[in-house]
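Let me begin by presenting the structure, written as structure tokens, before commenting on it.
And now, subunit A:
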Amino acid sequence: MLKEIRIAGFGGQGVILSAHITGRAVALHENGYATMTQNYGPEARGGAASAALVISDQPVLFPYVANPDILVVLSQEAFTRFTPEVKEGGTLLVEEDLVHMENLPQHLKVYSIPATRIAEELGKKMVLNVVMVGFFCSITGAVSYDACLAAVKDCVPAKFLDLNIKAFDRGFQFGQELLVKGTKPEADTESEAILESAN
Partner candidate 1 sequence: MTHADPRCVLTGTHFINGDAACCEGALAAGARFAAGYPITPSTEVVERFASRAPTVGGIFIQMEDELAASIALQGMVWAGQKSFTVTSGPGYSLMMEHIGLAAMTETPCVFVNVQRGGPSTGLPTLPAQGDMMQARFGSHGDYSTISLVPSTPQECFDLTVTAFNLAEQFRVPVMFMMDECVGHMTEKVVIPEASEIELYPRRRASKPPGEFLLFEPGPDLVPEMAHAGEGYNVYVTGLTHDNRGYPLMNPKMQRELITRQFEKISRAADQLTIVESEGVEGADVVIVAYGITARVSRRAIQMARDKGLKVGLLRLICVWPFPEKLIRELAPKVKALVMPELNMGQVVIELERCAGGKCKVISVPHPGGTVHKPADILEAIERGAQ
Partner candidate 2 sequence: MSTTPELAILNPVEEVLRKDRIPTIWCPGCGIGTTVNSFAYALMGTGIDLKKTAIVSGIGCSGRVSGYMALDSFHTTHGRAIPFATGLKLANPELNVIVYSGDGDLTSIGGNHLVHAARRNMDLLVVCVNNMIYAMTGGQAAATTPGNSMSTTTPYGSFEPEICLPQLVDACGAVFVARWTAFHVKQLERTMAKALKKKGFRFIEVVTPCPTLYQRRNNMGDGLAAMMDYKNSQQDQERRPHLRSGHGARRRYHRR
């Protein structure tokens, strides 16, 4: 099963690393194939950052992602730019405090999480990307919990290992709770947004 994923935000949020962790989980800790590419902006911090990840049970032939099945956005700019590209019926994961969802296409399954706030509660805003990886893992099921956790452990410095594991778990838990609730709070926002724009 081929899945095309895009993760986008602004530089410094760890967007590329979150794609790396996810890809690594599939390629190294499951028997899958993963190909990650990234868009390079001239800025090292700030500016747009986006990574594309293709995961599959077959070798990946085409490395780029034009129309993702799953889009993860961590900034307003990324939301505006990439949401129209998501496939019909695709999934959108959103950092809810950083993105105001306007003109949201009806066909998307939308899940949101206050990843930055959770990361701040854990004591370090930097781990928001790992919170997001946990959330991604939980909501999409595209990669298993164990594989993802193993990949997180591979990729973070030893001194921040516990923090990152916590971050991953919090993201994962948040996703699980959201799925159990079975509700999509965004749906309301969405219809409100549509109503607003209609008015």
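Here is the rule we use: contacts are C-beta pairs under 8 Å (C-beta built on N, C-alpha and C of every residue); 3 or more make two chains touch, one makes a residue touch a chain; residues count from 1.
How were these candidates chosen? In short, all candidates are chains of the complex that A comes from, given by their letters.
Note that the structure is predicted; figures quoted are calculated from it, not measured.
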Subunit A in this complex touches just one of 1 or 2, namely candidate 1
Counting only contacts in the complex, subunit A reaches candidate 1 at residues 20, 23-24, 27-28, 33-40, 60-64
